[in-house]
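This report refers to the structure that appears directly beneath it.
Apart from one protein chain that is not included, each protein chain of the complex appears where it belongs.
As written, the chains take the letters A, B and C, and residue 1 is the first residue of each chain.
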Amino acid sequence: MSAGSSLKLALAAEGGSPEAARPGRTRARRPWGAMIAGAVFLIIVLGTVLAPLIAPYEPNQQNLRDMLEPPSGTHWFGTDVLGYDIFTRVLHGGGPPLLVGVSAVLVAMIIGVIAGIAAGSRGGWLDNLLGRIADIQMSIPGLILALLVLVLFGTNLQNVIIVIAIESWPLHFRVVRSHVQSVSQHTYVEASRLAGMGWRRTMIRHIAPSALPLLAVTGTVNFAGAVLTEASLSYLGMGVQPPTADWGVMISDGQTQLGAAWWISVFPGSALLALLLSTQVIGDYLADRFSVASD
Amino acid sequence: MVLQHPAPPATAAPPTPSPLTRRDVLRTTLRSPVTLRFVVTRVLAGIVAVWGAVSIVFLMIMATGNPAQVMASEEATQEEIDRIARLYGFDRPIFVQYLLFLRNLVTGEFPNSLYTDEPAFSVVLARVPATLLLSVTGVALGSVVGLLVGYWCATSRFRLARVVPMKLLMVLQSTPSFLLGLLLILFFAVTWKLLPTSGMGSWKNLVMPAVTLAAYVAPAVARLFRSTIREMEVEEHVATATAKGLRPRTVRRRHIAVNALGPVIALIGMQVGGILGGAVITEQVFAWPGVGQLLVNAVNTRDFPVALAGVILICVGFVVASLVVDLVVAIINPRSRA
Amino acid sequence: MEPLLQISGLEIDIPTRRGTVHAVRGLDLDIARGEIVGLVGESGSGKSMTAMAVVGLLPPAARITAGTISLGGRSIIDARHQDLQQVRRHDVGVVFQAPMKALNPRMMVGTQLREALLRAERPNLRAAMVRSLELLDAVGINRPMERLRQYPHELSGGLAQRVVIALALARHPRLLIADEPTTALDVSVQAQILDLLDHLRSTLDLAVLLVSHDLDVIRDRADRVNVINLGRIVERGPTLDVIDRPQHEYTQSLVAAMPSLARRRDLALVGLHRPSGAAAADGAGAGGTGDAPVADLDDGRPVDTPVDQDLVPIAEAIDVHKAFALPGGRLPWRPAHRRTAVEGVSVSIRPGESLGIVGESGSGKTTLARMLVGLAEPDSGEIRFDGRPVTALDREARTTWRRDVQFVFQDSTSALDPRRTVADSIGEPMLAAGVPATERHRRVVELLGEVGLAEHFGERRPRQLSGGQRQRVGIARALALDPRLIVADEPVSALDVSVQATVLNLLNRLRRRRNVAYAIISHDLGVISYLCTTVVVMYQGKVVDAGPVEQVLTEPSHDYTRMLLAAVPGARGRVAVPEVI
Partner (left out) sequence: GGDSGSTGTSGSSASSSSGSTGTADRDTVNIAIDPLLTLDPGVARGASTDLTIMSQIYSSLTRFNADSELVGDLATDWEQTSPTEWTFTLVEGATFVDGAPLDANTVVWNMERMLDESNALPGATGIDKIESVTAPDATTVVITTSSPFVDLPRRLSWIYFLDPTWAEANNPATAANPSGVYDLVSWSTDGVVELVRNENYYGEPAPIQYANYRVYANAATKLAALQAGELDAVATVAPIDVPQLESSGNITVIPVVSSGHHIIRFNLDHEATADVRVRQAINYAIDKQAITESLYQGLVEPLSTQLMGPGFSGYDEDRESWPYDPERARELLADAGYGNGLALEMAVPEVSNFVSASEASQIIAAQLSEVGITLKTQTIPGNIWAEYQRTKDTAPDMIYQGFGSSSISSTELLNFVQSAGIYTWGQVPAALDQAVIALQDAPDEATQLELIAEVTEILYDKALAVYLWPRPQVNAVANGLNWPGRADTYIRAYEMSWTA
């Protein structure tokens, strides 16, 4: 399924007014969910960064005598068909998803936000042009595009990042554009214009801040989509190349063994799940935090 | 100060309404959500999108490799490859090929599949029912579940009931679809033998792929719906509706939930568009012969007529989906009408 | 007689991050059948909270900590959901304060009305429509058929307010709670609405809780009046007794601050004299009203220096037209009809001049003002600044134009960025003009003081202000750059009379001292006569009457103007109110 198209969920800002006050039914609770999620996220990031130090084995150390060992004291998460230690590789395997997720989202957001602001505030031909480009982008099935780009330019992490960023900028573009448009109709933006603010400063002062909650959501949705797309590409043999440890590759490596040596897929799968779940909880929390109702 | 055109006040029209005709009743109850301009600009934008997507895919397919090379048998010599290339015109500059392709597109002489010599569109159209069946079922299931859970989580009075279903859905969303699909197969088909593992046939074959797609649609729908409902709840018109004496349930449904549907519909529309061509992995895992797989194979074998016909159909599907979405959003949010 | 509504000892607290706001503290109030009871008081004094408490629609954060509310003998406070709903359905109609936001933006007016009707009254679509048309007609809406199929955002402020009133009356309630029901209405429509209430009161025994800051309205319509201050009733009694012979210090200052057509120009408005110790009662800086005592009161003499007719006007509109597309025809491809909002209007404002713009709701006043300041472009005609067409201004002249002409928005709430502090908003024009930070800060404090707000308000955000306070922030922002012309759209509509006096005095003083010119839109002829030298009367997009304020207001040349004058509250009984126009 198109993890790629999950990027396309235009959380369409139309309609939802970001400055609507939230009901005060929950008042100043401690955000336990977000705190736990933050801790999980931190553990994953730290685990990945410190993997060379804390992993019990080398990630690419094969042991053909210890193939398909179930989880045990020596191999906490068992071993796979090459005798790789799954625990070690789960620690290392977060690298590509995190790298792809963070960089692709950054690139996509930069493109999407700039284009969205330009289109939403300038309107006219620029809006039309950017809008059509985004349409074109969105109507090319994501995996097809990935297939073509990766064949054309080679299968490496950098190209995977570029492909995912290209695929996901319309998400931010659409959300930011319609947000800018709807906020621009607000009288306080007119007031700012009358006060003599240039459009760029008006943008920074009045529109950008109110877009933060939306971007917190689109950013995390995009992150989840990017990570899943990375895994899907690995699954289709177009992502990270073995023997580099990568959760997506590990999951698909173990797929035929799911009924027997389940640990090959299930542990990296759980790690992926924990990462995505925690970022989404954090995203929801940030969206609440940035919204005007929170002060 | 200057003053011009002083006019007498118009004599007020008699306010008493004349007897209402059926037409009056209809006129005041129904109102077209869009103008012609809106529809025309949308259709034009759709055509541009299709053209752009097709051009990009065409140029990229041609740039990624000579189709003749893939068409030739494994044992073919270079001369044979060149001969195939000449026959199909693959030896010409890529831009010339592009212009020829565009001309053929406009004149309706769309090239046939390189392998089966069938009209490319009929190759793709043969798959459309399968794809529609799967994506519509999946998206419908996902949307319904997502809407129900979103509504439930936004309105339930119990904290656990608000949190637990949402978190469960988010777990689903965070599982790669191939893992989810395989786990479903493992349990429901292999272990419990309740459903067939794969392929197309009876409704039983549809269950697992549709659930896999739905698992991807539902969480996003639920989250968005929940948060828009929460934002809508505090709008002042809700107080008006309550003050009218409407039942709380009516208020929640008609004045909160329906108003909050706009962005959700937009989201669902996007997903239909994305899934039409993007359900490749689900199709692969469940051996479902849909457009997505066909397209990936066509790209891999450089069967560019089929690949392009697929892209065109998916684009059209996407454009139609977003048109429908815009219409629905225009109904829900009259201010967005152009 | 057993009172229909009885409130006793009501206390409402709103906990916030910075402490609890005691919105209502021990309020007693009762209304009998068929009685109109006024509730007047300063902005932020707890009027809306009281009203909402009666229908159980307080904001989620608000808590009723003490007191009882009983309606027709039934207690509201601990009523079950179903009972409360029955009360809302059968007994009470509510008119909310913000009419534009009170309508569901997704539904046509007709649908919302139909929904409000009793089931028995809408056996079918047609019957529902007939009844809806009756209701719209009753609240004085022209072309009701057209309105039925419009969406709320296509209505002007006044129209929306009348639709909300129609909704409230749809179920024949026994009690109507009307929170500022006529703020957005011009006097003639206001009169019509109030007449309608009077009529319903006498024929159907409707009881009305009329919340208003307009003492004239109260004086004309209410049988009894309650004066509320800082969440407490400070004076109550038969209307005429209270208003003509106020006992309580606060009431006295309220009455003195009224800009009334009857008393126009003769005397300076008197600023609010606060009851001593009132500020302390608000609970240390925890919200509350917190107005600074008005220090610098004007001597109050309006300026009457004649305006030099040879001066080049600062701003000028020459034969401007503006039309909006109406909802399209039945079919999407039918061209949309257009409604003309402004039709061939010419006005000019010279230095030192103060132009009043009055007119029916929906007559194009706001549209004209927006064109004057460049927020909208005329379809035809020309807007000039210092004698030059604005379309021909170069970059520099444009900057000057922006600096010299400032605008006060009709809707002060949405004119402030909810994320920015008050000081930020007021300082924005100065920031744009490159005023250094320290100077800016000094000036913001100064401006806050001038509109009667204490310095600490600078740190608040719009949501933490009452309607009147927001309006004053908007005015302060317009004053920030010492403009030559201020175009103000209903600048004091949300202000209670005492604060209104402060602001009006400030504007007058500026005009006298710095020769600032004004274009003021107001439906309050008292305000116009107090502040303006000339006045234009708009009717259906055209100017129908114009001239020096004395002349137009005393010898109106046009029927509409005459009618307007006749409908001014406080003038009741002097002129018969004509039929609906």
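Things to note:
Here is the rule we go by: a contact is a pair of C-beta atoms (placed from the backbone, for glycine too) under 8 Å apart; a residue touches a chain by one contact, two chains touch by 3 or more.
What you see is a predicted model; the values in this text were computed from it and never measured.
In terms of the touch definition stated at the top, the absent chain reaches A, B within the entire complex. When the missing chain is restored to the complex, the residue among B:P111, B:G146, B:P176 or B:P196 that touches it is B:P196. For the chain left out of this panel, the touching residue among B:C153, B:L169 or B:L294 is B:L294.
The chain not displayed touches subunit B at residues 65, 69-78, 80-81, 83-84, 87, 112-113, 115-119, 122, 126-127, 129-130, 182, 185-186, 189-190, 193, 195-202, 204-205, 284-287, 289, 293-294, 297, 300-302. Where subunit A meets the missing chain, the touching residues are 60, 62, 64-65, 67-68, 81-82, 151, 155, 236-238, 241-243, 253, 255-261.
Simple rule for what comes next: only the chains that are shown with their structure count from here on.
Arrangement of the chains shown, judged by which pairs touch: all-to-all, with no pair of chains left without contact.
More C-beta pairs touch across one of A-C and B-C than the other; that pair is B-C.
Chain geometry summary: the mean Cα position of subunit A and that of subunit B are 21 Å apart. Of all residues in subunit B, those that touch two or more other chains are 234-235, 259, 332-333.
Residues of subunit A in contact with at least two other chains: 21, 23. The touching residues of subunit B, when paired with subunit A in their complex, are 45-46, 48-50, 52-53, 56-57, 60-61, 63-65, 163, 167, 170-171, 173-179, 182-183, 186, 190-191, 212-213, 216, 220, 223-224, 227-228, 230-235, 259-260, 262-263, 266-267, 270-271, 273-282, 292, 295-296, 299-300, 307, 311, 314-315, 318-319, 329, 332-333, 336.
Against subunit C, in their complex, subunit B makes its touches with residues 1-10, 12-13, 15-17, 20, 24-25, 27-29, 31-32, 34-36, 38-39, 234-237, 239-248, 254-255, 258-259, 332-335. Across the complex, subunit A meets subunit C through its residues 19, 21, 23-25, 27-28, 186-188, 190-198, 201, 205-206, 209-210, 292, 295.
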